[in-house]
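What follows is a structure written as C-alpha cells; I'll ask about it next.
For this depiction, one protein chain was excluded, whereas all remaining protein chains were kept in their positions.
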Amino acid sequence: MAGRSGGTATTTATKDAKKTIDMFLALLSERAEVSGRRLAVDALGTYSRLQGEALEHFLDLLAGTFAPDERRIGGAIDAYRAQPDDATLAELQMAVESPRLELFRRLNVAPMATGALIDLRRKVRDTLKEHPDRSGIDRDLAHLFRSWFNRGFLVLRQIDWHSPAAVLEKLIAYEAVHQIRDWHDLRRRLQEDRRCYAFFHPALPDEPLIFVEVALTRGMTGRVQPLLDADAPVGDVRQANAAIFYSITNCQAGLHGISFGNSLIKQVVEDVGRDLPGIRIFASLSPMPGFCRWLKSESTSSQLSPGLRQYLQALEAPDAAVAAIPSGLKPEVLNLGARYLLFAKDQRRPVDSVARFHLANGARAERLNWMADASDQGLRQSLGLMVNYRYIVADLERNHEAFVRDGRIAASRQLQMIAATAARRPVATDDRI
Amino acid sequence: MAGRSGGTATTTATKDAKKTIDMFLALLSERAEVSGRRLAVDALGTYSRLQGEALEHFLDLLAGTFAPDERRIGGAIDAYRAQPDDATLAELQMAVESPRLELFRRLNVAPMATGALIDLRRKVRDTLKEHPDRSGIDRDLAHLFRSWFNRGFLVLRQIDWHSPAAVLEKLIAYEAVHQIRDWHDLRRRLQEDRRCYAFFHPALPDEPLIFVEVALTRGMTGRVQPLLDADAPVGDVRQANAAIFYSITNCQAGLHGISFGNSLIKQVVEDVGRDLPGIRIFASLSPMPGFCRWLKSESTSSQLSPGLRQYLQALEAPDAAVAAIPSGLKPEVLNLGARYLLFAKDQRRPVDSVARFHLANGARAERLNWMADASDQGLRQSLGLMVNYRYIVADLERNHEAFVRDGRIAASRQLQMIAATAARRPVATDDRI
Amino acid sequence: MAGRSGGTATTTATKDAKKTIDMFLALLSERAEVSGRRLAVDALGTYSRLQGEALEHFLDLLAGTFAPDERRIGGAIDAYRAQPDDATLAELQMAVESPRLELFRRLNVAPMATGALIDLRRKVRDTLKEHPDRSGIDRDLAHLFRSWFNRGFLVLRQIDWHSPAAVLEKLIAYEAVHQIRDWHDLRRRLQEDRRCYAFFHPALPDEPLIFVEVALTRGMTGRVQPLLDADAPVGDVRQANAAIFYSITNCQAGLHGISFGNSLIKQVVEDVGRDLPGIRIFASLSPMPGFCRWLKSESTSSQLSPGLRQYLQALEAPDAAVAAIPSGLKPEVLNLGARYLLFAKDQRRPVDSVARFHLANGARAERLNWMADASDQGLRQSLGLMVNYRYIVADLERNHEAFVRDGRIAASRQLQMIAATAARRPVATDDRI
Partner (left out) sequence: MAGRSGGTATTTATKDAKKTIDMFLALLSERAEVSGRRLAVDALGTYSRLQGEALEHFLDLLAGTFAPDERRIGGAIDAYRAQPDDATLAELQMAVESPRLELFRRLNVAPMATGALIDLRRKVRDTLKEHPDRSGIDRDLAHLFRSWFNRGFLVLRQIDWHSPAAVLEKLIAYEAVHQIRDWHDLRRRLQEDRRCYAFFHPALPDEPLIFVEVALTRGMTGRVQPLLDADAPVGDVRQANAAIFYSITNCQAGLHGISFGNSLIKQVVEDVGRDLPGIRIFASLSPMPGFCRWLKSESTSSQLSPGLRQYLQALEAPDAAVAAIPSGLKPEVLNLGARYLLFAKDQRRPVDSVARFHLANGARAERLNWMADASDQGLRQSLGLMVNYRYIVADLERNHEAFVRDGRIAASRQLQMIAATAARRPVATDDRI
C-alpha cells in the first residue's frame, strides 16, 4: 500500500513538473507574442507552487529540455568552417545559444519574475553537487544576470530609519557578518553616527543586493564590540574623521559570481567623502576567518609556543566556555597574524578570503588589532584579532594591479615590521619572499 | 596645400578614432576590474566628442576590432565535435561570443551610457547600407538591448501636465504621427479628456521609449482633426465610453526591432479599463499610409473610375493646393479602402504597415471613416480615409493566432460587406479569398 | 547647607527660565524681522533644555508675560463704545489678542517647532489642575492649532509595511486601544487583510495625528481576539465584505480638543469603498468602557441577579485571576448592555464615551457581542461585551442631527428589542422613553 501511495505521489509530482515544463514551452511558441504576459504569469505561478519531489523533477526536466538544436549547430559549424565570415559567425552564435535564455527573458515579463529567477538559480546551485547536469541552468541564468544586473542599472541607496520596514527587515534577515538581533539592534545601526548603503535593482525595489554598514568614528576603530552594542551612546558625527566598514553582506545567493562589493565600497567612499568632508580615513574592520585554521595546519603548528598551542587546544572543546586569551601571548599572536596576512598564500593568492576581497579592491592591510573581536566566535576563529584594511583612493588602482599581476600585498610599514621582527624563523608559505 | 591639410585632418581623425578604440580596449583589461567606472566614463567621454570623419573611422575600427578569437573558436569546435556535451557546448558558446558584448556591458557602468549606446546603434544603422561590415555592432547591441529592455524592466508611466518638462519636450520632439506644434498644442493633448502613456526604462528616466496618445470620447471617433485642434473644448470624461488611440510613436531608432507597441496598448487598455469603468470601446484611429500608392499600382489603377483617376492625378502635383475630394467618389473610395484593408497583401501579409501592426496585436479592422483626415497629407496618402482598429480583449489572442498562422484578417461584418458589394470585379491581390 | 544648595539650584532654575523668556521676548522685537529664524532656533533650543524646576518656572513666566496690554484694551473699549464701527472693532480685536499668539507664530519658523509647541501644550495641560493660571497658554496654543491643523491641511496616508520605520514605531508607541506588543505584532496588523490609515500634517511628516486600524473580514466581526492574534492566518481580501474599525487612537495629547476622528473615519469609509468595491459593511468593533462602572452604580446594582452581582464582586479583586463569565448570565448581561447603550445617559448624552463618539459621527449601534473581548481587561470593564457601531453613509447626517438636537440614539431593531424585552423593570436613566 505504502508503495502504491508513494507511486501515486511520484506520479503526481511527475505530472506537476511536466505540466510546468509544458507551460514554459508554450512561452516559446507563437501565441506568446500576443499573450506573453499572461502565459508568463501563469507559468511562473505554477512553477512557484512546486515543492519537494515535483520541484526536483522539474529541475531535471528544465536541465534536459531547452538545449540548443544539435543539428542546427552542426550545420552552422559546417558553414562557418567553409567560410568563416560575419554571416556564418552570426548563425553559429545563434545556433549555440541556449533556448533557455529566451525562455527566461520571456518569463521575466511577469511581475516579480526577476526575484523568482534569482531564487531558481539559488535552488539549482544548492543541488549542483548531486546534480551536475543542472549546471546548464546555472550557467544560463548567470549569463542573463550579468547582463541584467549590470552596475549601470544598480541604484545606490542609503538605508536609514526612514526606509520602508519591508527593506529593513531584509537587513535583519540577511546580515551575515555580525548578526542583527532585533529591531532595537537594527535601529542602533542606523543612527546618526552610522551609515548603511545598499545596491538595489529597479525591478527588486525591496531587495538589497549587497549592503555595507559603516560607523563614523573618531580615529580608526580597532574593536568591534563597541560598534555592535545596541545601547552604546550615539557619537557626535561632527567629531568623526573615520568611516569604518564593519560589515559587508551579499544578500542574494542566486547572484553568486556577479560581484558588487568593489563597486559598493568605492561608491560609498565617494559619497561619504562628499557628504562629510571631515571624514579622511576609510577603512574596514574585518575578521580573519582562516587564521586559527592556518595556525593548526601542519607546517605552522610546530612553530607555536607551548602556551599558544595549549590555548588553541582549549578552544577545540566545542561546548566549553571560551577563556580569555592570556595577554602574554600578544606579541607572538600579533607576529603570527602579520605573517598570516602577508605570507600565507595558496597559489600566490592570500589564504584568507576576506584579505583576498579587500586587497583585490586595492585596499592595503593597515593594522592588526588585539582583542578586537572578543566574542567566542572571534576567539575561536582568529584569537580575537581583526584587521583594518584601508582604502586610500589615490592608491587603489596601483595596489590592485600589483596584487593581481604580481601577487604583491599592500601593507602598512608597521604591519610589515611586525611580520619581519619574528623571533623564530618564518613560517612556511608557498611563497618565499 | 588643401590635400595636405585634408591629410592632416584625416590624420587627426584617425588618431582620435584610434585613441578611443584604445580606451575601449583598456576597458577589457585587468585594470578595469578596479577602475572600471573611471575608465568607462573616460572612454565614453572621448567617444562622445568624435564627429564626422573621426566618428566614421571609429565605427570602422569598432566593427573590425573585438571579433571573437578564431583560433579559440576552432579549438572549441573541435572539442565539441569530438564530444558534444555540456562542457564543450559551454566553451563553444563562450568562444563565439563577441567580446564587444562585454565591452558594451562595461561601458554601461558610466552614467548616461545606456542612452549613448542606443544612440551608437542608431548611428550604425543609419550607415549600414554603405557599411554592411558594421552589422556586427548592430547585432551585438541588439542582442544586449533585447536583454536590457526586457518588458519586465520597463515601467509604464502616465504622462500629464504634472510630468517634468524634460520629459514633455521629448513628446514634442518625437511625435511621429500627428506633429505636436508647440507647448500649447501639447497641453491640449494632456487635458482631462486625453491620456498619454509611455514605457520608460529605469536607466533612462527622461526618455520615453514609446508613447501612445489616447482621446476619451463619446462613441468611436472617426475624424482626427477635432482631436488635433489645440483649442477644442475639453470633453466631459464622465460621458466618455471610448478610448481612441490616435497616435503611437516609437521614440528610439536605436532600439529598432525591440518591440514595445503590443505590450503598451494591452497595458493601457487594462489600466484605462480599471481606472475608468465607463470606457467600453478601445480602438485606434489609424492612417492607411499605403492606400494611394496601392491605388496607383498597375493592377489596381486600371479599375478606377475616371473621376477618381483624375482626382488622384491632381494630387500628384507636388506644390499645388489639395482640392477637397468630391463627395460623389465616396462609395467607390470606401469600397476600394475596404478591399485594400482586407485583400491587398504581400506574401500573405497586409500591404499596409499600420494594418500589419494592429492585426498582429489581435485587433480587428472595425470601421472605415470618410474624410477622417482632411489634411493635405491625409488626402495625398489615403484620400482622407482612416481606420478604427478595435481592441476587444477577449478576442485578441484568437485573432492574433489566426492572423499569424493563416493570414486571416479580423474585420467587422460591416467592413466585410463594403468590401464584398463591389460593383466591379475584385481588384487583384496576391491572395484570393 | 541643603537649604543653600537648594537655593542655588533654584537660582539656576530661575535664571534659566528667565533667560528663555528673554529669548522669547527678543523674538517679538524688531531684530526678529531679519534674524527671526536664527532667534527662533536659539530660543527653541534653550527652551527644550529646560527641565524640572526650571521648566516649571518657565511655564509660570510664560503664563504671566505676554498678556495683552490692559491700557490698550481700555482705550479700544472706549473707542468702540463711543462709535462701534469696523475700525474700532478692528482695533479692539487687535488689542485683546494675546501677544503669545505672535510669539508662537514666530517660534514656529524654526525646524521642528510645530512638534515642540504641541508638546508644550501637553506639558501645560498636564499641570493645569495645579496651575490654573496657565490656562492662557493652553487657550492660545489651542487657538493656533485650530488654525494650523485645519482639516484642509491634513493628509490622509495609508500606512503599511512599506512605510518608514520612523512612522511605524510611532504606531507601537501610541496605540491606545489594543496594545501593539512588538514589530511582529505590528506587521500582522499591516498585512493584506488589514488596513491602517492616519492623518498627517505636512510639518510633522513622521508623526501620525490619529490613526485607525481596519480589518477586512467576511461578515461583521464580533470578536476582537482573532483580530489581535499576531499569528492568525491572513484572510482572502477578495472574500471580504466588511471593514471593521477595531482601533482608533488619538496620538497627540497636545492637540486635545482639535478633533480628527470623525473626518478620519468618513474619509476611510470613502477610500476603502472606492478601492475595494466588494466591501459593503463599515462598522467599528468597540469597547464599552463604562459598562461595569454603570452596573455597579447605585441605581443599577440593585436590579442585578445574585449571580451577576457575585461575578462582578469577584472581578473587584485586583490581582486575582479573572474567571470566565458563566454563560448562564448571557441573557441578563446582553439585556443590561443594550439598556446601557440606549438609555444610560448623563444630561441627555450617553454615559459611554465611545458611544458618544460614534453616535455623534452618525453611526448607529448595530450589535452587542457576547464574549467579544475575552481578555481580563475586557471582562473587568464590560463583562466581555463589545459593540459594533455601523457607518451607513446615507444615514450619517440624519443620525447625527437627531443625536445632537434631540439626543436620539440610532440603534438596530435587534438592539432595541433586546433592550425592550427586559424581564425586570427598566433600569433608571435620566431619560425615559
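The letters A, B and C name the chains in turn, as written, and every chain counts its residues from 1.
As a convention for this text, a contact is a pair of C-beta atoms (placed from the backbone, for glycine too) under 8 Å apart; a residue touches a chain by one contact, two chains touch by 3 or more.
The shown structure was predicted, so the numbers you read here are calculated from the model rather than taken from an experiment.
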Practice problem: Name every shown chain in contact with the chain that has been left out of the document. | Solution: B, C
Quiz item: If the hidden chain were put back, which of C:Pro84, C:Gly219 or C:Gly307 would touch it?
Solution: C:Pro84
Quiz prompt | Contact with the hidden chain (one of C:Thr12, C:Gln51, C:Thr127 or C:Asn150) | solution = C:Asn150
Quiz item: Which is it among B:Arg71, B:Lys129 or B:His162 that touches the chain not included here?
Solution: B:His162
Quiz prompt | Option from C:Ser135, C:Gln191, C:Ser375 or C:Gln416 whose C-beta touches the chain left out | solution = C:Ser135
Practice problem: With the missing chain put back, which residues of chain B would touch it? List them for me. | Solution: 161-166, 168, 182-183, 187, 206
Quiz item: Which residue numbers on chain C touch the omitted chain?
Solution: 30-31, 33-37, 68, 70, 73, 77, 80-81, 84, 86, 89-90, 92-93, 96-98, 105, 108-111, 113-114, 133, 135-136, 139, 144, 146-148, 150-153, 155, 202-203, 262-263, 266, 360-362, 396-397, 400-401, 404-405
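The rule we apply is simple: only the chains that are shown with their structure count from here on.
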Self-check item: Computed distance of Cα centres, chain C from chain A, in Å
Solution: 50
Quiz item: Counting in whole Å, what is the centre-to-centre distance of chain B and chain C, each centre being its mean C-alpha position?
Solution: 59
Quiz item: Which residues belonging to chain B are in contact with no fewer than two other chains?
Solution: none
